[in-house]
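Here the complex is missing one protein chain, while the rest keep their positions.
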Amino acid sequence: MTSYFLKRVFYMALTLFGASILIFFLYALTPGDFVDTSPKLTAERKLELKAMYGLDKPVVERYFIWMKNAFQGDFGYSLQYQQPVMSLLNDYIWNSFLLAITSTFFTWLIAISIGVLSAARQHSWFDALVTIGVFAAMSLPVFFVGLLFIKLFAVDAKLFPAGGMMTIGSKEAGFAYAWDVVQHMFLPVTVLTLLSVGTLTRYFRTNMLEVIQQDFVRTARAKGLKEKVVLHKHALRNALLPAITLLGFELPALFGGAIITEKIFNWPGVGQLYMQAFSVRDYPLLMGFTMFLAILTVIGNLSADLLYRVADPRVRLK
Amino acid sequence: MDSNLLEVRRLKKYYPITGGLFGRTIGHVKAVDDVSFSIQKGETFGLVGESGSGKSTTGRTILRLLEKTEGEVRFQGIDVHALNRQELRALRPRMQYIFQDPYSSLNPRVRIGEALGEALLDHGLLPQTQVRERVLEVMALCGLAPYHVDRYPHEFSGGQRQRIGIARAIMMNPDFIVADEPVSALDVSIQAQIINLFAELQEQRKLTYLFISHDLSVVEHLCTRIGVMYLGSLMELAPRDELFLEPLHPYTKALLSSVPLPIPKKKRERIVLQGDMPSPANPPAGCKFHTRCPYVKDICRQEVPAFREVSTDRFVACHLV
Amino acid sequence: MNALVEIQNLSTYFKSEQGVVKAVDALELRVHEGETVCIVGESGCGKSAAAMSLMRLIPEAVGSIVSGEIWFAGRDLRKVSKEEMRKLRGNELAMIFQEPMSSLNPVLTIGEQIMEPIMEHQGLSKKAAQARAIELIELVGIPRAKEIAKSYPYELSGGMLQRIMIAIAISCNPRLLIADEPTTALDVTIQAQILDLLRKIKDEAQTAILFITHDLGVVAEMADHVVVMYAGKVVEVSPVVELFEEPKHPYTQGLLRSKPVLNQRRAKLYSIPGQVPNPTTLGESCYFHDRCDQCLDICRVKQPPLRDGGDGRKVACWLYEEESVRGQ
């Protein structure tokens, strides 16, 4: 167990090292940066700024400086916002998290319920409907659904606000404030849920159908247990087990923000911040955030693995 | 001595168990633990034992489908584990293997005719033009119809698939065949057909078999000499009549008395062994059988009994014999 | 004496890609209190399907019972409601299976799995059920019962798990125990242990056992009565001694002759030629006719009925019919 863990950590470090090289050089080799593109600056001022940000040093040296700082938790300084990247991320990340955690909750709720239901009613019209729904959800282009929803429900029907996190100029507090946010959350959460629910439902449906074919489910029925117990206790527990791994993989999505959705709904999260940074070529921010995502992915993979080991009695001891 | 086709000397196959901080080897699964026997030309040597006794691993290590840990395997005087890849490949046609599950040992996407003929081509044993003729001939010998040539494995029943497995093994005219539980997956009525096929082919082609099985009645029917394995080691080795009529090792006795006979009312005094076979990763000290032996003595717990010849051609590893 | 189980004309059909499979075809079966009846036959003969039909556990997706009556202790199980049937299962009717490894839920402890039917059917409290579970584990001959109750299935060997399955099955003192190839996946020495245990249960609790197997040796050891099945049909019913001494149906004869027997050496084994017919293309003939070495003309065109010979034996074969009946 420990040796396995150490090996995983070693590979993690190796992978992150590779990722950092990839990220850094992709940006470093790109002509033009924030300083270059800014039309207001004079040539001397540009050189001055470049020296200040260390942009005049050789590429390899810049990489090591960047890495050294990253190890100390410093992912650079956003040129656009004039703030450290980490504090910037910290300002925006919780908004993303709110959106992501809510939609994750609904996604799992729906996927598990549908999975169990279709196992109970195999080969029914319900099951057929689920199959089509799943494929539809898996095939949706995010930005299009987002736009369509805004057009239909916000612009035309005026049921929900079109974007943002709260009504502009609103000075509400307490419950009224919360309600305002919930209203703003409704559309983006719906879109996010719709996007991820397809894959997860399909996963649960397949898992449940597989599990209820197994011998121990037959045993549970032969014991005269109620069908509800057979499905919820015996079958679902086994179907959930491999799914625990997925929770780990959700990690980067939870904190990494839903880039496109946030952009479309103008949600003040890291995704939105990221897309902004693109338009002004704020490279330190882009690099910092991308590296942050890579770290989250690696940690997510590792925790997925560990979670599975904790959850499954068969591998727990080994 | 020179009539020995195969000689296995002190063969060991250990699998390392890794653990600890740096994945060091902290122990071994002793799948095959110091096994010695020889097989004479033209005989059928049976290897019996329960699951986990290491009989299949022995068979696979002999043909070098697995690399040995220690010991020696000599086939017609050639040290099989000392050959390089080319030499081993050249030796392959002379010793073949028949698998327990005929389905998984056939490539699902290769037609039977090609599966049977490919080795002849690959080894350049026959020109392309004669391969098909040879395939059809061997198929007929094994009870398969000519139109089966273009079929895929999934189109056959279990018994027919095992016929294909046998046909593939004898295609290159081998001298020696390891048959690993070849009839265990088959129904009784089909089992009899395959057992008879084994006997017929042996007679016609002077084949030598190493027949691995857990079914004592099948082994008794087919084999001339039999080795009984337990936890990776041979407990007893004897010619058929001696072994079945007068077993010496307590394990052999228990094994024989456990087999249910299709004779109702026949009351036998039966030795029902207690408990399970211990794990081969952690075998008991002394005699490996002592934890379940009804006649266990103190010495059995402390000393490993030698595998010794007690009378002509009879070997036993037991302190009490 | 009234039979505990009396199955009449039971047919269960399976759906398959090639068509309908008559998995169980007009089955007749009787099990008396305290008696062991063995159903013997090769794979695909419908012996397991018969047991699953009796438990009413054939999944809808696989097939369904199409006709017949299943009388159990005075009730037709085909007519009781789903809920009532559920209350019978695990309670008066219990079942154990071939693969003990996969038949237990890998993520629940052994103790919990034994407690479930006790709490469900006998309404015992959790604590009482726990105590009863430990008692049962000891009863089936496993030492250190308290530790075992806390362990998970993967920590135990196949033989131990089959004992646990038996403990679960007998937890509510069933009147009928169905054992579907309970020792097929086990080694001979372990098989001997399990057969001993089942015999002990039968003797002590007078539980009737319906034992399904393909192994004639096991049949000889366990059965009082034997039912031989071939391609979904019962071909012979007989008390065990008579069956082995004087098998009547050519299939039974062939089976007995083709099995090598310890210490009875033969130069060559008899083998039944050919193979089991494709169940989707069965016609009006006797299903065994093309493999039978005593085949008559009528066998090719008409199925023989299962005829009671009056001596407690039944056989479905034209050889034992009167000349006048055959001629029709």
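As written, the chains take the letters A, B and C, and residue 1 is the first residue of each chain.
Quick note on the criterion: contacts are C-beta pairs under 8 Å (C-beta built on N, C-alpha and C of every residue); 3 or more make two chains touch, one makes a residue touch a chain.
Definition applied: contacts and distances are computed from a predicted model.
Taken from the listed names "Protocatechuate 4,5-dioxygenase subunit alpha", "Cysteine desulfurase IscS", "ABC transporter permease" or "Multisubunit potassium/proton antiporter, PhaG subunit (TC 2.A.63.1.1)", the protein name that UniProt assigns to the chain not shown is "ABC transporter permease".
Of the options A:Ala19, A:Met86 or A:Leu247, the residue whose C-beta touches the omitted chain is A:Ala19. Although one chain is not drawn, the whole complex shows that of B:Leu88, B:Leu141 or B:Ile263 it is B:Leu88 that touches it. Of the candidate positions C:Ser48, C:Ser271 or C:Gln303, contact with the unshown chain belongs to C:Ser48. Within the entire complex, the positions of chain A that touch the omitted partner chain are 11, 14-16, 18-19, 22-23, 26-27, 29-32, 131-132, 135-136, 138-144, 147-148, 150-151, 155, 206, 209, 213-215, 217-218, 252, 256, 259-260, 274-275, 278, 281, 286, 289-290, 293-294, 297-298. In the full complex, the hidden chain is touched by chain B at residues 63, 65, 88-93, 96-97, 99, 101, 104-110, 118-119, 122-123, 147, 150-152, 155-158, 168, 172.
Everything below uses one rule, namely that only the chains that are shown with their structure count from here on.
Each chain gets a centre from the mean of its Cα atoms; the one farthest from the centre of chain C is A.
Centre-to-centre separation of chain B and chain C, using mean CA positions: 32 Å. Chain A and chain C have Cα centroids separated by 53 Å. Annotation: 55 Å between the Cα-based centres of chain A and chain B. Shown for chain C are the residues that touch two or more other chains, of which there are none. Looking at chain A, no residue sits in touch with two or more other chains. By the touch rule above, chain B contacts chain C in their complex via residues 50-51, 157, 159-160, 187-193, 195-196, 199, 214, 216-218, 220-221, 244-245, 254-266, 270, 272-274, 276-277.
Those residues of chain A lying in contact with chain C across their complex are 122-123, 214-216, 218-227, 229, 233-234, 237-238, 241, 312-314. Interface residues of chain C, counted against chain A in their complex, comprise 55, 57, 60-61, 86-91, 94-95, 97, 99, 102-108, 116-117, 120-121, 152, 154, 165, 168.
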